[in-house]
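Each chain you see keeps its place in the complex, though not every chain is here.
Order as written gives the chain letters A and B; numbering starts at 1 within each chain.
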Amino acid sequence: MTPTGAVHEALAALELVDHHCHGAVTADLTFHEFESLLTEGESWPGVSPFDSPVGIAVRRHSAPLLDLPRHAPPDAYVARRAELGWQEVNRRFLSAAGVGTFCVDTGYTPQPITSPAQLARAAGAVACEVVRLEQLAEAVAARGVEAGEYPAVLRAAAEEAVRRPGVVAVKSVAAYRTGFALDPRRPADAEVTDAAARWLATGGRLTDPVLVRHLLWTAVDLGLPLQLHTGFGDADVRLHRADPALLTDWLHRVAGTVPVLLLHCWPYQRQAAYLAAVFEGVYLDVGLALHHTGPARARAVLEEALEITPFRKLLYSSDAYGVAEFHHLGALCFRHGLAELLQGRVDADELTLTDALRIASWTGRDNARRIYGPPVSEPARVPRGRPTRKV
Amino acid sequence: MTPTGAVHEALAALELVDHHCHGAVTADLTFHEFESLLTEGESWPGVSPFDSPVGIAVRRHSAPLLDLPRHAPPDAYVARRAELGWQEVNRRFLSAAGVGTFCVDTGYTPQPITSPAQLARAAGAVACEVVRLEQLAEAVAARGVEAGEYPAVLRAAAEEAVRRPGVVAVKSVAAYRTGFALDPRRPADAEVTDAAARWLATGGRLTDPVLVRHLLWTAVDLGLPLQLHTGFGDADVRLHRADPALLTDWLHRVAGTVPVLLLHCWPYQRQAAYLAAVFEGVYLDVGLALHHTGPARARAVLEEALEITPFRKLLYSSDAYGVAEFHHLGALCFRHGLAELLQGRVDADELTLTDALRIASWTGRDNARRIYGPPVSEPARVPRGRPTRKV
């Protein structure tokens, strides 16, 4: 697993686009707080998140960036983190990630985290923004709106949100709210206002199937690429309803409109690959899965994701949230796993080195540039003298 | 990945039965036409099917058969193809496939392709025929029939179709038309005639669930092996409804009647393996998946397909359609992947060489001979002097 060879070197030097991530916390963390951010579950008595693949990977690959030996023990790790302070910790991991452009989902902020601008500054990179549609709708409801005006007010709010500088995409967490076994048709205005009347009367999270579906169609109208959470997530998801294959009817209806980017996908990466192979506008990544499985399985997950996927259809994302370790670890796992996969094929004479290098650049950077356009497609303004990445 | 060892040699020499494939086009192809035939999707601007696992595999493994260097560029590849002409191209790939018997689904002909006899002649092999039931029913409707007579007329047409010389099986694409979450019961005559009345009044593709189900039961009455498309296909399929596990109730009802052959299966090869392990009459292959994933993943897909499958239950098929490259590439991937799998177990002393060779012959040829009987079970009449296969 020691990364060697021309593909490894090219991927180590490649300025990635992380097309879907979140901010890093802007506070020093206690042991328990850090543990809680390591897992999509929680930190339970006797079952430390350090004793999981992601915890093992953090001790192995993140510790050296804090000047600790590889495989440092958890206590020492969290102590050193506090000693350096969150700004320095974020700066080290974010710059070591070797990401030129971050696309940041700004709609999930259960605790104080970096803004896109702060993330960019710490990384020496560019940050763009992804607008989360459910959060936008909930903000519209919170400000007060009549049911009859909901469609127009939502539409105006969405158009205003995506006009903000640096916004490159919208995102939906329909997978969490209703799952994908949804009616694929565009809801009629009367359906939407009826559903809005019910929701606005009771308040709370947006989980009404008509309104969630309406958000997906709003995304189509906005014309920006649409990111969709699929598969793996926290306990709030129903995994089998987040299988992207369930979206097929809807994808037929929206074919030829906006690009649809299937995020995470695990364990349905093959289903996502099928969709990417047969629909022009469908793309996928295996973000979140990469750092949770760690480098030991990154290649295996990428092998499945790439089994039939056209090479212009896979993107890189970390889906990192909270700890900047994940922004770095995701990039490391992607580089490591993809290099193993591609180098293995080159060594077996199944692929030329030239093609391998193109696939590496496409998936790590150029596919995102092609889909999102500026500012993602512009060369990153990375300051000189950024320390060399450790991969 | 260089194929070496006794298992590789035995598989390279084995005359395969390709128990499910289609014809090859009988025309020279433009670049765009060739690209379109490489993918289950389409050829989209900026996303060439050459830039996908199957395209990489064609450049690597098909180019040498056209006297081009390995990994020849796409333009040169298609130009050389046109230079040789489609007859010579078909002849080269079909004979290099090393297939003794092709079972050809003749019910899918969106463009002019070889008949079974033409395919056989080009390959120096035998070709049998597989009758597609939905196409048969649509032909019955097109010829004009009263709803009340539909069951009898369909039955007579089916019996006539399967009496034709060389017909060895029937096939259903119920996976595409309704999916497998179907009522497992045999429909009553009144249900069938009612459904037929509705369908015949409107025309179009047969997608009525009663009539599609009626075709599956017609297959049971015909007594021939029934091939079922499952899993991976073009954008017309709903992948999650093509999971063969959904057929379990129906398989219980038809147990002890006809053999049921689950085609393709990917990504549900483990679900198909479960069915093959617990139902006497159920078999599977991973056709279509093999050439679409290419040799780099053929072993991995076969490993999953064979995890619990009895070795008399796996068959070889290419599911090649359109370009004869796929008839050759499917065979190459099968030989390559299975040889790696079996040789790996022999080398680890998990399997004897004798058993490995039996498994190779069974899955590549003898299981099909056992299920289909003559003429599949008769030695192929391959002309002497056929050029040695390159694998």
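In this section, a residue touches a chain if its C-beta (ideal position, glycine included) is under 8 Å from a C-beta of that chain, and two chains touch if they have at least 3 such contacts.
Small disclaimer: the values here were computed from a predicted structure and weren't measured.
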Problem - Full count of same-sequence chains in the assembly - 2 placed in this view - result: 3
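We take it that only the chains that are shown with their structure count from here on.
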Practice task
Please give the residue numbers of subunit A that touch subunit B in the complex, ascending.
Solution key: 243, 245-246, 248-249, 252, 270-271, 274, 277-280, 303, 306-313, 344-345, 348-352, 355, 370
Completion exercise
The residues of subunit B that touch subunit A in their complex are 1-2, 39-42, 44, 46-47, 49, 51-54, 56-57, 60, 70-71, 232, 234-235, 237-240, 266-267, 289, 292-297, 300-301
